[in-house]
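Every protein chain except one is present and positioned as in the full complex.
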Amino acid sequence: MQLSARELAAFLQGTVEGDPNVKVSRPSKIEEGGEGTISFLGNMKYEAYAYTTTASVLLVSNDFQPAKPVNPTLIRVPDVYAAVAQLLEQFGQQAPTTATISEAASIHPDANIGEGVSVAAMAVIEEGAQIGNGSIIMGQVYVGKDVKLGENVKLHPGVRILAGCEVGDNCIIHANTVIGSDGFGFAPQEDGSYKKVTHVGNVVIEQNVEIGACTTIDRATMGSTIIREGVKLDNLVQIGHNVEVGAHTVIAAQAGVAGSTKIGKHCRIGGQVGFVGHVQIADGTQIQAQSGVAGSVDEPNQALFGSPAIGYRDYIRSYAVFKQLPELYKKLRRLEKKLEDQ
Amino acid sequence: MQLSARELAAFLQGTVEGDPNVKVSRPSKIEEGGEGTISFLGNMKYEAYAYTTTASVLLVSNDFQPAKPVNPTLIRVPDVYAAVAQLLEQFGQQAPTTATISEAASIHPDANIGEGVSVAAMAVIEEGAQIGNGSIIMGQVYVGKDVKLGENVKLHPGVRILAGCEVGDNCIIHANTVIGSDGFGFAPQEDGSYKKVTHVGNVVIEQNVEIGACTTIDRATMGSTIIREGVKLDNLVQIGHNVEVGAHTVIAAQAGVAGSTKIGKHCRIGGQVGFVGHVQIADGTQIQAQSGVAGSVDEPNQALFGSPAIGYRDYIRSYAVFKQLPELYKKLRRLEKKLEDQ
Partner (left out) sequence: MQLSARELAAFLQGTVEGDPNVKVSRPSKIEEGGEGTISFLGNMKYEAYAYTTTASVLLVSNDFQPAKPVNPTLIRVPDVYAAVAQLLEQFGQQAPTTATISEAASIHPDANIGEGVSVAAMAVIEEGAQIGNGSIIMGQVYVGKDVKLGENVKLHPGVRILAGCEVGDNCIIHANTVIGSDGFGFAPQEDGSYKKVTHVGNVVIEQNVEIGACTTIDRATMGSTIIREGVKLDNLVQIGHNVEVGAHTVIAAQAGVAGSTKIGKHCRIGGQVGFVGHVQIADGTQIQAQSGVAGSVDEPNQALFGSPAIGYRDYIRSYAVFKQLPELYKKLRRLEKKLEDQ
């Protein structure tokens, strides 16, 4: 797709300064640039690059006043970041592929495939599975027995949706993620061995959820492990059996939530955070990366840090002293000495 | 499967109070209930739900004395939790599927497939692989060259058992787990680059082991990485080359064990714990979640916490003071001041 500066300005509702006929085919970072690309200056920290970039078109703010000559054609807009998001969406749009069911997929005759669904090579769709209209099942995906997928779901290569699990409309699940593995439940026996607890529940993922690559969500012992509407999970996240993650909560990579914990809405969980099982986390809680949450959080909108996690500011203050502990220890010894000498 | 309260009571060796003909088809949590379900009251913390649940049958203890009227038919048993485990196993039983070898699987003619084995679509079984009687190879599984699987092994979709590895009887391995990737071994070269150390060993998994989803176990440099009988590993666990995990040890999600470390029997390892390489961990050791084990543990049955890990109680006591460090620091400054003023 090639677009002229004039066409782009019209699309972004901006104004052109320079040659309106120059054409670009993809976005670039301002420090990389390149002919035929459109770049942007969103943060004045990067202003120096505006005077050296080799991009053909540069998106700037309406109030940008160049201190030196700039080479690219400028497009001025009121909000650079909003325009960039629009641009990325535009360039990221793929040509609408015709929905096709690959002959190299294995689809059970009693699966229920909606209209406009694509199923790619080496995918397996089991008996009783339902796939909503417009969904895209990429290569080597597994859709288990009686799974229900909503409309416009996109499953990237190697995703496994195991028997009986449900995925809502417009969900995106990235490659090699596993939905519906058995929970980690074992009954200790008298001889020191463990007996598997059968898991008869499932996983329910509501609509507009996005889940990263190589993430694992365990099915409930009974009932459902639930991922509410609009939740975003990053890569390599672990969600235990019977967990519930509240609407529009965001969990960064490599975080883990142990069984039966219930996380509220609009929480923001950092990378590599761990939660013990059977606790409740209030809405709007923010947890700093690598923290370990060992108890319930009752009051909403708190920020936590540390392992075990305490108030964010408290941790920062204590850690500031921690760094001085050797010095503090020496001071204490000096005081002891002084007092003994008295 | 539909069962009447009478049939269930006979199965669980309990006694019925109420309509013995009411039928249920699945278990439910007491707070969710639902017609046609059987729920249970195992912990009196949940007693209030006994008077409001919409389950059709409620499993209670022999000595439960309702304070208010209860709607569901009751089944009284001596041990509610044991009865629930029995129930879950019963309801979780799948109709015995006929063992079938999918035509959409790729099986080398020199693989050795036992009796009653299922191999599902898109699975790949390489030359010289042996699969014991009654094993289930689900969709898209990879069984490498000369791999040996015991009897009644279940490999969930996307599991990779790489060349030469061995898996004992009754093991269950969950989706997308990798057994036998190369260990992380590289010889530093004079120019600052690294040369790969060839890994000629394998992974040996003994019987009755269960391994979660997206877990990785590296093959030994030479000899074997060994997972002993009855071990349970959760999701996203990393086991390095030449590690040995002792019998009936349990390791929670996202924990990692570096190369050549030997963990004893009956240990309990929390989530996100890390072990350095080349250490020995005594039998019965318990490690708190997120701890980092930096040395050998010689005495059995200890509990550890922290990074680097120290005694559990020691860590808790030190952390209690850590939280007061800013206050402690102020006190120290006050004392210094006081002494100067004298």
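Think of it as A and B in the order they're written, each chain with its own count starting at 1.
Definition applied: contacts are C-beta pairs under 8 Å (C-beta built on N, C-alpha and C of every residue); 3 or more make two chains touch, one makes a residue touch a chain.
On a predicted model such as this, the values are computed, not experimentally measured, just so you know.
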Practice prompt. Based on the whole complex, identify which of A:G114, A:G128, A:G271 or A:G311 touches the chain you can't see.
Written response: A:G271
Worksheet, complete the sentence: By the document's definition of touch, the residue of A:F11, A:Y49 or A:Y319 touching the omitted chain is A:Y319
Item to complete: Name every residue on chain A in touch with the hidden partner chain.
Response: 26-29, 32, 85, 88-89, 91-92, 102, 104, 120-122, 138-140, 156-158, 172, 174-176, 208, 210, 212-214, 230, 232, 234-236, 248, 250, 252-254, 265-266, 271-272, 289-290, 307, 319, 322-326, 328-329, 332, 335-336, 339, 342
Worksheet item: Going by the touch rule given at the top, which residues of chain B touch the chain that is not shown?
Response: 106, 122, 124, 126, 140, 142, 144, 158, 160, 162, 176, 178, 181-182, 184, 186-187, 192-200, 214-216, 218, 221-223, 236, 238, 240, 254, 256, 258, 272, 274, 276, 290, 292, 307-308, 310, 314, 317-318, 320-322, 324, 328, 331-332, 335, 338-339
